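One structure is given here, and the rest of the page talks about it.
With one protein chain removed, the remaining protein chains of the complex are shown where they sit.
We just call them A and B in the order they show up, numbering each chain from 1.
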Amino acid sequence: MEKGFYRYNMVVGGILAGVMTVFMLVGLFYTPYDPETMDPFLKFAHASLAHPFGCDQFGRDIFSRVLQGSGTTFLVAVGTLAIGAGTGTFLGLATGYFGGWPDEAIMRFNDLIVAFPSILLALISISLLGPGKYNVILALGIVFIPSFARIVRSEVIVHKDMDYVKSARLMGVGHMRILFVHILPNIKGTLFSALAIGFNNAVLSEAGMSYLGIGVQPPDASIGRMMSEGQAYIFTAPWSILFPGVVMILMVLGFGLLSDGCGDRDA
Amino acid sequence: MLEIEGLSIGFRDVEPPLEVVRDFSLTMEPGEIVGVVGESGSGKTMTALALMGLLKSRARITSGRMMFEGRDLLTLSRKGWEEVRGKEISMIFQEPMTSLDPLLTIGRQMEESLRLHTDLDRRERKRRVLDMMEQVGLPQPEKLYGCYPHQLSGGMRQRVMIGAALITNTRLMVADEPTTALDVTIQAQILALLKKMNQEHGTAILFISHDLRVIRSICSRVVVMYRGEAVEMGSVEEVLSSPQADHTKQLIAAIPDRENRLRGGKERS
Partner (left out) sequence: MKYLIKKIGTLIITLLIISLLSFLAFQVIPGDAALSKLGTGATGEKREELRREMGLDRPVLERYGSWLLDFIRGDMGESYTYSIPVSEMIKEKLPVTLAIAVMAFICMLAVSIPLGLLAGKYSGRLPDKILMVLDQLVMSVPGFFMGILITCLFGLVLHWFTPGGYVSYQEGWGPFLGYLIFPALSIALPKCAMGIKLLRSSVIGELGQDYVRTAYSRGNSQRQVLFGHVLKNSLLPVVTFWALAVADIVASSVILEQVFTIPGLGTLLVQSISNRDHPVVQAVIVLVAGLVVVINFFVDVLYGIIDPRVEVH
């Protein structure tokens, strides 16, 4: 019964995540209207066939803006994962497998980092680097390294004592080959789940930072900033904040369900 | 005192429905120690759990009757079971390591049945627990009272379990492989303790084990179970010296040869 429930989660999550990924990818290259074009006649226009999400206080097409913002979000999330998950996985593999003092040092450092809330760390980095899309990617990417390193490390520690690794070592397989050809494919379930969660955290963090006005800067579109601008018109034009919000929730929900389904089952 | 008649237990949610215990019958007199022996999966633990009303929800008693002191256990409500468990029938388990709550003190766990089933005040309960600790051979009761399970060895934990089970002077104790997880010397001590408590308190013990040697050393009568059915029943000497069922013979043969020769047991069949 439980299992069926989780499989159901995974299917729904997979479909949702897939659709939203396509949405975000489209947003990188195409929008039906120019997201920046203002049209005074369309100020606060209701949702219609021509403008499915309606228009904002300047008469800009909200659907196009959300689409473009999703593209930015995708770029930031993927960039963040490339830095955070890439470096983190590498560190986790190396420290978990070889152990010794580098392992100890990195884990202590990890414990320390946990004390800083991740968005706070990102804010410090931004205050040092200045805002902007690429700085957000860099800041979040660095912030995400420890959690990936920790997850991968604990998996590697379990796997390095398993028989298949031992026998590979006895057959004279090199360390690098054991790590990347033997161990890595075996921890892909956990890794995939962590990636999905990481994607969500990146999306949420970017939205939060942009909402605060210290994330992605104009002219790059951002759903977080759209919502911060739309908040003033929550009564006159609730759609200007509702639709971006729902799109964001769907993105996060899809990957959340997916991670739930492919990670460790808790029942 | 205890009368089990035609007991069958099955899993209903699998196709075809699986019966793990079929038509099992057993009677016990007060103060008796009866063994149930069989290999793992033979249904002996299921029987024991059914006797405590502790079967997991997937397993159901499909037919049969269980009478205890003139009461039909199968008609008991949830509330009724709560009155029987720990007050009239108690149970000890195989794994003394995991059967105790890791976060509660030994004293707190030993007095639990008293707290649930009597009106004794805290001081009196403590007095009885300390007394019981003495009886089950736990050293320094006052000190152990405030200790946690992880600070005790496996043998000591099993003593705690036994003391906790007997503290309300239950008429029957179900012992599900109580010595299996312990090493041999400790095993002998625990068996001796069970025998002693049986004699001093007159508690009847239904002793479940896969090991005929253990059964032989403590029980007066034995039931041999095989694939959910009682294949043989009788006094321990009878069953061991002239086993009727094939499975009993196999169990006897499984006892190491040296020991068999020493005790004049049956040859390999």
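The rule is short, and it goes like this: a contact is a pair of C-beta atoms (placed from the backbone, for glycine too) under 8 Å apart; a residue touches a chain by one contact, two chains touch by 3 or more.
Not measured: the values here are computed from a predicted model.
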{"item": "Sole contact to the chain not displayed, among A:T21, A:T87 or A:S118", "value": "A:S118"}
{"item": "Full-complex contact with the absent chain, from B:K87, B:R213 or B:R227", "value": "B:K87"}
{"item": "From B:V129, B:L144, B:A164 or B:V239, residue that would touch the chain that is not displayed", "value": "B:A164"}
{"item": "Residues from chain B at the interface with the omitted partner, ascending", "value": "52, 54, 78-79, 82-87, 90-91, 93, 95, 98-104, 112-113, 116-117, 148, 150, 161, 164-165"}
{"item": "Contacts of chain A with the absent chain, listed as residue ranges", "value": "1-2, 5, 9, 111-112, 114-120, 123-124, 126-128, 200, 204, 207-208, 211-214, 224, 227-228, 231, 234-235, 238, 241, 245, 248-250, 252-253, 256-257, 260, 266-267"}
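Here is the rule we go by: only the chains that are shown with their structure count from here on.
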{"item": "Rounded Å distance, chain A centre to chain B centre (Cα mean)", "value": "55"}
